[in-house]
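Removed from the display is one protein chain of the complex; every other protein chain stays in position.
All chains are identified by letter, namely A and B, in their written order; residue positions are counted from 1 within each chain.
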Amino acid sequence: MHEMIKAKAIELLESGCVNRVLGWKAGEFFYDLTPAVFTTREEIERDFVYSVFSAANLSKYLIAESRKEGKVAAFLKPCDSYSFQQLLKEHRIWRDNVYVVGIACDGMCDMDVIRDKGVKGVTAVHQDGENLKLETLYGTATMPKSDALPERCVHCKSHKVVVFDEMLGENGEENPDSGRFDEVERIEAMTPDERFAFWRKELSRCIRCNACRNVCPACSCEKCVFDNDKSGVAQKAAASDFEENNFHIIRAFHVASRCTDCGECSRVCPQKIPLHLLNRKFIRDINELYGTYQAGADMDTKPPLMDFTKGDAEPSVVYGRGGKQ
Amino acid sequence: MKKISRSDLPRLFEALSQARRLYIPADDGSGQAKFLPYTPGMELTQNLNTVRSAKDLFFPQVENLLKFKVQGKQIEILDDRDPVEPFVIFGVRACDCRSFDVLDNVFLHAEPADTFYQARRENAVVMTLACNAPEETCFCTVFGIDPADPAGDVTMWQTKDTLYLRANTEKGAAVLDDLPLDDADDAAVAAQQAATREILKKLPLKDLDLNGFDHEHMLQKFNDPRWAQLSESCLGCGTCTFVCPTCQCYDIKEFNTGKEIQRFRCWDSCMYSDFTQMSAGQPRPTQKERFRQRFMHKLVYYPANNDGLYSCVGCGRCLQKCPIHMNIVKVIKTLGGECHDA
Partner (left out) sequence: MQVNETFTPTIVAFCCNWCSYAGADLSGTNRLSYPANVKIIRIPCSCRLNPMFILRAFQRGADGVILCGCHPGDCHYTTGNYYARRRMTLLFSMLDYLGIEKERTRVEWVSAAEGAKFAATMNDFAATVTKLGKNKRLEDLRCTK
């Protein structure tokens, strides 16, 4: 796949179809790839990498890139394509300036997951079929690729690239039985005290680095409400429990019905807060109350929070739901 | 040199926490480590290092400075600082220990001294722990740090079943006096150090070339066109800054509690769009300038003002935590090494 994508990038560049390519650039190690724009064949040959560590969702960069001169080629995995289409729907990306190459994906590995499995000091990795061979400072190790997948890939919602000009590899299918709401349901089944304790334990680790917000393709406001000095919110300071709750509730609410569940928020969180569980709660509630909806899946449907029906449930429906007492 | 069996660590922690508050690196509930106040039953982390560095204990993310109370035309100013009691930090790594030198230059050695920071520094005993198993992201040796022999009031080494302790200062010796320890010779420690140093030779980043990151090349580095490409995918989040043991920028803010005004300070990040916001706006309008500021500060401005001491300690936290994996090592490799005259 790596060679195929690289060849495609060079072909698109040299045929004049695009004048630059958005992809992932090799780092110091095999796993620390950085999103980058490539403009020459030499750069692509030297630095372009597509591997099981090309996890970063490139869609958000296209907001800025598509406004620049000329056309940019972007390689989008299934998750990324949902974010891309959602941004198109919100008129944030200029479609004519992007050539989308869809790429099939069967899960991206996560270095934190590998470290958590006790493998430390990893200096190189080779993919050998379904296994990862890891060279470390302390010897070699092997683990199935499936053990190195983060939660979002284990419970992958869709292998389907929903928008593309060209597809590399075979396009996959949606996966309605992903089990991605299992954890949400587990939390819902707790008592309010347990839920409060669960979220306090998770959210109290927040350091307000804003990585979740800045990486989120749905968080595309030019100026965030949390960057407004006059709003009275503590911005960068997790000054109290309230501020932590406030930031995460409001951030999840602001992306509700637009969040495609790409899972970038949880991937980038340095404190490993399962932020996707907040977004998934909204998705689950929306599915249940207003009909199944997947943000970014199409260009036509209205996001449920920008829509209504006269027969919608009253807010009091909440009193009858939720967990043990 | 003193020693204690590792199976007796709980006993050691009990004894240490008798006289002072004890902080040890332990699981924070996410499988990652954090310096936490010791409670009985708490275990030392298996991880090499904490995500948040030891600077937290001297320079916390948020701290109250003072309060104003307004009554009629009277403004009352109240002290609102948290009381500082003697405490001991157990298991600080060599890199974090060096970061205290960097912070001291900013908060203690410049006039006037920061009394909040000073109070914590004076009340603390730092017990460092030598590294046995560095990770691939470690590069402290580049900055002349020896992870097999860290500084601090007390230095400690772990072997398979024993913890060795050596006091380096009077403060450290006083702490060790009260502990249930046996005398030991240096042989086991020397062997452990030799083993660690063998691994250090294999570290992939050990040969980073810092040539050219100095006062003389300041303008050349500042004007380097490659900052644009290095910073192009930076998200502008504060992860690198907040996990960094040497980042020391803060903002002072006020909060109206309804009863009084609370003035507090909180960490700030030069990566944020509203960093050092002034009435005329942001002096660094795009992410390129903000990104450049962070690395120029660490690698050029700070050493230029502090006798060549770099304000990076090679702990590798930003390498592990940056969402897009752009970090100081990539900056050094891209811009360093060549020393043309500016």
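As a working rule, contacts are C-beta pairs under 8 Å (C-beta built on N, C-alpha and C of every residue); 3 or more make two chains touch, one makes a residue touch a chain.
If you're wondering where the values come from, they're calculated on a predicted model, not measured in any experiment.
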item: Omitted-chain contact residue, chosen from A:M4, A:C17, A:M167 or A:A197; value: A:A197
item: Sole contact to the chain not displayed, among A:A256, A:C269 or A:A295; value: A:A256
item: Touching residues on subunit A - with respect to the absent chain; value: 187-188, 190, 192-200, 225, 232, 239-243, 245-246, 249-250, 252-253, 256, 278, 281-282, 285-286, 289-290, 304-310, 312-319, 321-322
item: Residues from subunit B at the interface with the omitted partner, ascending; value: 255, 257-259, 262
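One rule holds for everything that comes next: only the chains that are shown with their structure count from here on.
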item: Separation of mean Cα positions, subunit B and subunit A [Å, integer]; value: 30
item: Residue ranges of subunit B touching subunit A (in the complex, touch as defined); value: 28-32, 48, 51-52, 61-62, 133-136, 199, 202-205, 229, 232-233, 235-239, 241-243, 251, 253, 255-256, 264, 266-269, 272-274, 277, 319-321, 323-327, 329-330, 333
item: Subunit B contact footprint on subunit A (complex, rising order); value: 27-29, 31-37, 56, 61, 111-112, 116, 120-123, 136-138, 201-202, 205, 207-211, 213-215, 227, 229, 232, 234-239, 264, 267-268, 270-273
